[in-house]
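Heads up, one of the protein chains got dropped from this complex, but the rest are sitting where they should.
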Amino acid sequence: MNAKPDSTAPEQKGASVASEIDQLRVIGRPLDGKVPEVDPRDAWTDRKLHYNLVNPNNRRKFKIIVVGTGLSGAGAAAALGELGYDVEVFSFHDMPRRAHSIAAQGGINSPRARKVDNDSIDRFVKDTVKGGDFRGREEDAYRLGEEGIRVINHMQAIGAAFARDYGGQLATRSFGGVQVSRTYYTRGQTGQQLELAAAHALSRQVAAGTCKLHSRQEMLDLIVKDGRAQGIVVRDLVTGKVRALTAHAVVLCTGGYGNVYYKATLAKNSNATAIWRAYKRGAYFANPCFVQIHPTALPLMSKWQSKKTLMSESLRNDGRIWAPRKKKDDRDPNTIPEAERFYFLEERYPAFGNLVPRDVASRNIRERIDAGYGVGPLHNAVYLDFRTGIERLGVKLIRERYSNLFNMYEELTGEDPYKTPMRITPSVHFTMGGLWTDYDQMTSIPGLFIGGEASWAYHGANRLGANSLLSCCVDGWFTLPYAVPNYLAGLLGQEPLALDDQAVQDTLKGVQDGIDHLLNIGGSHGADHFYEKLGAIMDRYASVSRDPEGLATAIGLIRELRQEFWRDLKVVGSADRLNQELETAGRVADYLELAELLCIDALDRDESAGAHFRTDHEIGGEAKRNDEDWCFCSAWEYPGAVSAKPIRNFEPLTFRAVPLQQRNYK
Amino acid sequence: MRLILEVWRQDGPDAEGSFETHEITDATPEMSLLELLDRLNHQLVENDLDPVAFESDCREGICGTCGLDVNGNPHGPEDNVPACGQHVRSFSDGQTVRFTPFRAKSFPVLRDLIVDRTGLDRIIQAGGTISVDAGTAPDADTLLVTHDDAERALDFAACIGCGACVSACPNGAAYLFTGAKLAHLALIPHGKEERARRARSVIAQMQSEFGPCSQIGECALACPAEIPLVAIAVVNRERLRAGFKKGKPN
Partner (left out) sequence: MSPTIQERPDLDQIPVAKRPATSPPPRPQTWILKVIMATTGSIFILFLLFHLAGNLKVYLPDDPQGHFNEYAHWLRTLLNPLVPGSTFLWAFRAVMVLALCLHVYSGLTLWIRAHRLRGRHARKVHSTKHHLTGRTMLWSGLIILSFIIFHLLDLTIGRAVESKEFSTKATYTLHDGTVVTDAYSNLIHSFERAPVAIFYVVVMIVIAFHLSHGIWSIINDFGGTAHRTRMVFLFLADLIALIVVIGNASIPLAVLAGGLTL
């Protein structure tokens, strides 16, 4: 909330801006991802071998702040607590278990390769890197695969009741984008079971006293001194008090920024404030334009519908996607004969059919809807049909696999998907971008670590289904507990920064001033008013397909909207109590800045890659990558003022294990 | 649709609190009850009035954040459905809809419709966990679990921790919540080593903050995760079992 109104006049619209991307950003320096210079397969082993350790007796002397209690946050906090560190955990929820990891449905990948379907860590890496369209580090992917094996063992041991075959072995299923069966699941509520297991493991440490839990506290700023992250400033959401806590290291596991699109599938409270404030303190923001649009969400049906609801991608295993061959076909779907149904994914991509990666599915569905073949009251959806699946497998098995999803669908729409095909539509769901981290999950600010969706690691330009739960678990349980101590080892004997230190006091004052500023604008509209407008801009110009003119327009509109926000915002109520309007206002203020960076990045990245599909870079409707000029990660640096041009640093990406190649799912 | 909304307003845990009446004229049948409150708040903010504080997060029935009573029913008029899945279509035009916070002494009101449900978390902290440190677990495939046990464990593990069972209970009991956790952990292989120890500590904690069970069954009718009522018997089963294992962890 220390953002100041932007004084820059809105940019002129049109192609002139596209050609003048230099007006919008500055090109910075190359970054070193600190990847071990060994075979990518051995990188993690090599790195672990060279990590510094902390003597068990000294561990309790180190204070670590973990923000967020999702799958990665709860995991990191619990694991560090188990090791004996003094962990302070923050959540803006009432309890750790509420974090949005809980809503993940489909499953968690792990290349345990038990079956004879020819899976292996190498194949997993290949799928992940290729799926990410070569815009992530392959060494990261190797770590993901290698530790992913332990993840299943651990999560099972701490209480996640994975589905079992009749022989008692772990059951797997195949998931969007891959041809092997490596996804472990617990019905359609895998995220819930993993999150509960992780939150319970954290609870165990809370009871043991190694982790101190601070609930209903929202992080509003990062304390940086001497170039190191040394603490955070939080606002007590119940009393409104703003306080600081200092520590030796800060770990942010605060999730993605998909809610910048207003109506996404994310939870209402998921927000980008923590990572955005960290960005403004000097952490680089990687690839903000890589936003995954999930193909199977419930469409909007009315103005007040608060969000889109995700239906797990696993539904595509047994469900077939189709649209009528006739425009605006409002007939009951069951009466539409087979010949008049266009199974467009199966026809266009015979090898993968309904299991093509998310971006391909989303774009194809969006194409059908935009072309006028949409179904439902607003003609904004296509059908996901289980008739063939039920005929082949029987209702019982389908119910076992998806009962909770089907129930949820019926609860929300009042229709029975066992009988009538579901209506689905693409929706923003996951953000591959996030704070830039090196191989050790540390940002450009030493002492600031990131876990889970808040970071950029692993997924490149597009995330494979069921890899997000994996990356959260790997970060939380099996990366940060190695990497954070390596950093701490060099700080032995140092106390956390004193609370009366000037840096702490300045940060506190900045936050307080930001809150006062929001309260004192005295305008005429609540934050939601601006938020909705922002969502409309983002949806129109920065969604499934993007073009330079549209992005330039979007940037102009966002700047205008930001000015309007700082001129006309109204926050009812005061700061010294529970005030949800104030919370929203602070978050929207951040979205209004983040949205601009997202569009600048999308305009800057002059290629199509994964989820970032530029209409001016395509071959036959497919994304056309430009490896020559764009095989790097953009890591944006805050220039010191919202009105100044952000600096685009870059980390070149090299691929040694998985050779660069164009994606082809046909 | 026109609806009269009677909403409980309370500034803090110790404040008196009272009902406030508002009218919504443009409600639509497909709105969820939370969206109805969104609509109300939008109207209040536009009129410079203090919006109603209420909690919600995922709005797809899995996070358990939403916690309010509607016309005296936890989450709303329909059984076994969370507030985000309850819709305006359950009401008729001109009807009065009354929103109150989850009721139970163990859930003090923080503001308006927001209550403090951390008592449930303390039950988990007391021992609803499995003592396995990161990295020390054996291969999950070497521990066989029957298909049916895994499915049954999931029936209980589906609890979303919303606290509707407590609000539904005339006694403010948390048996369904506690029993669901104990049943889940008793069915999977890793939890078994500390089963008796867990039962003792978890049930002691439950008793110190929540009421006794009278087997009325309101909890299971309210539960959005459809936890079976047998969970309440699991609490007693586990505690009696632990009583026969005095001094032993299992």
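By letter and in written order, the chains are A and B; residue numbering begins at 1 in each of them.
The definition used in the following text is that a contact is a pair of C-beta atoms (placed from the backbone, for glycine too) under 8 Å apart; a residue touches a chain by one contact, two chains touch by 3 or more.
The structure presented is a predicted model; accordingly, all values stated were derived computationally and were not measured.
For the chain left out of this panel, the touching residue among B:Arg39, B:Arg59 or B:Arg122 is B:Arg122.
Among B:Leu3, B:Leu110, B:Ala140 or B:Val235, only B:Val235 touches the chain left out of the display.
For chain A, the list of residues touching the undisplayed chain reads 206-207, 209, 212-215, 217, 234, 236, 241, 243-245, 495-501. If you put the missing chain back, the residues of chain B touching it would be 8, 69, 71-73, 79, 100-107, 118, 121-123, 125-126, 167-168, 170-173, 183, 201, 203-205, 207-218, 221, 230, 232-241.
Definition applied: only the chains that are shown with their structure count from here on.
Per-chain Cα centroids separate chain A from chain B by 27 Å. Against chain B, in their complex, chain A makes its touches with residues 75, 78-79, 82, 93-98, 100, 102-103, 112, 114, 150, 152-154, 156-159, 161-170, 186-187, 189, 191-193, 196, 199-201, 203-204, 206-207, 215, 238, 267-270, 301-302, 304-307, 309-310, 400, 404, 408, 411-412, 414, 477-478, 481, 525-526, 528, 570, 572-573, 577-578, 580-581.
Within the complex formed with chain A, the residues of chain B that make contact are 11-12, 28, 30-32, 34-36, 38-39, 42, 44-46, 48-51, 53, 55-65, 81, 85, 87, 89, 110-111, 114, 116-118, 120-121, 124-141, 143-147, 149-151, 153-154, 157-158, 160-161, 184-185, 187-188, 190-191.
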